[in-house]
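What you see is the complex with one protein chain gone and the rest in place.
Let's look at chain A:
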Amino acid sequence: MSRPTDRAIVSTHYPTMRLVLPNPGLEQRIPDYEKVEKLEQQELQGRPKWDNKAQYILTCVGFCIGLGNVWRFPYLCQSHGGVTFPGAFLIPYLILLVLEGTPLLLLEFAIGQRLRKGSVGVWRAINPYLTGLGISSMLVSFLIGLYYNTITAWILWYLFNSFQDPLPWNQCPLNDNKTGYVAECQDSSTVDYFFYRVTLNSSSSIGDSGGIHWPMVVSLLAAWTIIFICCIRGISTAGKAVYVTAVLPYFVLAIFLIRGLTLKGALNGVKFLFTPVVEELINPNTWLDAGAQVFFSFGLAWGGLISFSSYNPLHNNCKNDAIILSVVTAATSVYAAMVTYTIIGFRATAKYDQCIDGNIVTLLNAFDLAENNITHGNYEEAYKHLNSTYPETVMGLDILTCDMQKFLSEGVEGPGLAFIVFTEAIINMPASPAWAVLFFIMLLCLGLSTLIGTFEGVIVPLRDLHVFPKSWPQEVVAGVTFLTAFIITLLFAQHSGFYWVTLFDNFAGSVPLLCIGLFEIVIVVYVYGVDRFNEDIKFMIGSKPGIFWQVTWRFVSPLIILVILIFYLVTQAQGELTYLVWDPSSDNFPSLASVPYPDWVYAVVFLLAGVPSLALPFYALCRVIYNRCNKKNDTQKF
């Protein structure tokens, strides 16, 4: 990489000072170009660094490609209720990825690589009053890490249970008299029952904690120890783990794509995915969710990316990295969505066939017709004929309407989607245990690789904030963090744990990320100074960022994020907050019932969303007050 020739002349005078807030003392806090070059050479022994470029890219890819693509993306598509076309979600997602995701990505990469620190260190170096932003990132990463690892625990539970034939979610247990199946299982389905009853033992409301469910505690223990061993030595172990966790999912997705496309009805699902629907594009909620999903899936504002790029060599080409990562993430999102929807298409077709079969049997039995009289082919005419000749009889029968569109867009709402839809599809494939093991290993890898980045964004700030004594080695710091996290996640092992996970996902993983992203971009552009930033990038990679980056950094990205944030807050504040519960006694069982949150949940929501978002102004305020008090004491001394 060619070094720019003018780096030796470091002047504090930048020719065109646009709108930049006054920031005295910046020069003392950050090393100038000469110093940072020298430090890099000396630092080669002290600071952790990547074994090779591939390890860095794989870690970032693993961080970005996670459960969000396979688990959150499909359920967001269907979370609006009614028939939602996922194609309508894909387009805003891709557009916002380019306008919002990529600029912020380069921003985080470049600032980490230039200032060579984790998220707290970077913002503290820019201005000590802004340390609160690093604290925000750390809190958000921690909260997200908590419930993300709980989902990993669910995945582990399913994985452990996949080593048997027949799979345990293939059959209902018998009731006490042995005359039939358990009512809850009979009314819903075997996969629903296995998820909500056997795995989680869900109570019917978030307030009803119902005690600890031991299988979940065991799974959580497994999940936390696995992530502990991956992070035990920081990136020297994590960097090796990603060779498996980041690469394996692609192979498994390919296998599932091939298997999926050979299944009956898969193409229905793929067609459904790519159907653009104009009405949905106008709906602001779609753009809201897409914007938040870009943040969630890119790992932006989590702090992990800043940390990772700070271990890079000083002249690493971070612009190319940002573009590569964006392209890879976008392509993988579409790829994973395609695989997901072939499976959804297969499941919908299987359900449709079952529905028609059921109706045919009912009709044959009622009218005592020969078995081959009504087939799938002539079902419609036969039904019409019978309905017109014997309308009273037909009305008395239990004929269900079989609507393929309904099955495709069926509200398997909420975080249970991956565990219900996919497991149902898997039991219909031959050699199901093998497919189940493969699928859950893929999910495990996806989850682990993201968690590695998440906890990088927690542990490094904790060290930077001197929460732990400096003498404690990495193993002990990691151990204490994960132990604390395990104890907190026992909250999710309760019978109401599923509702807590949904709560965390809705509030900790949306608003704070948008706030932090907005602050980040505003601070770098207007406090650090976009001109200085451009010079930094020119120093590191040899060329100044082009017009696309300038326009997006200065106007487009902050504006988009601000608009999404405002819309989001407005829509949330307007309605009553509701959530979905698994309640066997509700009217619409087995559909999830929509129930309003109890009042105390609003306090929790404020903790989850408000505290991380407000950490920056709060910390700045505290520091101002503290300094004022100190100054008063100082003046009083004289």
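Keep this in mind: contacts are C-beta pairs under 8 Å (C-beta built on N, C-alpha and C of every residue); 3 or more make two chains touch, one makes a residue touch a chain; residues count from 1.
Quick note on the criterion: contacts and distances are computed from a predicted model.
> Suppose you had to identify the omitted chain by its UniProt name; would it be "Elongator complex protein 6", "Mitochondrial inner membrane protease subunit", "Collectrin-like domain-containing protein" or "Vacuolar protein sorting-associated protein 29"?
"Collectrin-like domain-containing protein"
> Which of these touches the unseen chain: A:Asp368, A:Asp398 or A:Asp587?
A:Asp368
> Using the definition of touch stated at the top, determine which of A:Leu97, A:Val140, A:Ile155 or A:Ile226 touches the missing chain.
Missing-chain contact among the listed residues: A:Ile226.
> Any idea which of A:Leu386, A:Val460 or A:Leu513 touches the chain not displayed?
Hidden-chain contact among the options goes to A:Val460.
> One chain isn't shown here. Among A:Phe73, A:Tyr129, A:Phe519 or A:Tyr619, which residue touches it?
A:Tyr129
> Residue-wise, where is chain A in contact with the chain that is not depicted?
Answer for chain A: residues 25, 28-29, 31, 39, 42-43, 45-48, 116-117, 121, 125, 128-129, 156-157, 159-161, 163-164, 166, 171-174, 178-181, 218, 221-222, 225-226, 228-229, 232-237, 361, 364-365, 368-373, 459-460, 463-464, 470, 473-475, 477, 623, 627 touch the chain left out.
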